[in-house]
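Here the complex is missing a single protein chain, while all its other protein chains stay put.
Then we have subunit A:
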């Protein structure tokens, strides 16, 4: 293992220390493994919390900020935070109007966030709702779409739900908009090299020279199938075809697209992918609004990329374009 760290077991805590020191205008750590806005919850506004393992920055905790999230619970690398940490995040997000739990569809996170919701209901009378991201199209067939895992699409849901909450809409309304955004997202990933969890010290699997993993998630697990490495346009076509088979776009439709690095893939290669994505949607006659190209949801130092589409109607597009800021994404 070659990593820049002091001790594997202090990896997450030292990361969070540096994270809040570098961006004090956006992030505070009021309790261990809980990141919140420096001023706490906004009075009268619906709070939005997320949570999940470390190893995905800027996901999850990077998206705490005005117009985005209010608080986040952080676990070890690729491991769920505890229910108590999630409950603490909910309390720090609460402004008296209830709190939306918005996170990715993973068994441990779901169980712990459910428990956390029961804790704050019993102890603090905070009302909570849930929207779970399940945007990875190849992780389960369409008939079992609710079993899909949540990947990069969650950043669109963070942005759109955050904008809805900023209008001072009530909890049910913010939840409705967040669910609509989550339902509109489709993602797929691929990778060229695996990643190493600091406490494990070595990769779970290897990808041979001249091979690629398709259907890659964001936890360093193997992909769904393996293929020989192809040119960028062919890889992009296969990814876009899989998305379109699940969610078709037609002439005049509007969407946003995220071409995301899983960690080590450079921007240069992401733009080569985006070039092809744009050509594909030009052929369809669908218009891409506010494309995102960069490192938005990662899996440590994995080499690879994901593509996410989000179908937009007037409401989702308005919330996507509303002002928001965090250390990794600024709008308006």
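By our rule, a contact is a pair of C-beta atoms (placed from the backbone, for glycine too) under 8 Å apart; a residue touches a chain by one contact, two chains touch by 3 or more; residues count from 1.
Here is the rule we go by: contacts and distances are computed from a predicted model.
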Name per UniProt, for the chain absent here [options: "Glutamyl-tRNA(Gln) amidotransferase subunit A", "ABC transporter permease", "Extracellular solute-binding protein" or "DAK2 domain-containing protein"]: "DAK2 domain-containing protein"
Absent-chain contact - pick from A:15, A:115, A:203 or A:244: A:115
Listed residues A:123, A:206 or A:313, member touching the removed chain: A:123
Among A:13, A:31 or A:84, residue touching the chain not depicted: A:84
Residues in subunit A touching the chain absent from view: 80, 82-84, 108, 111-112, 114-115, 118-119, 121-123
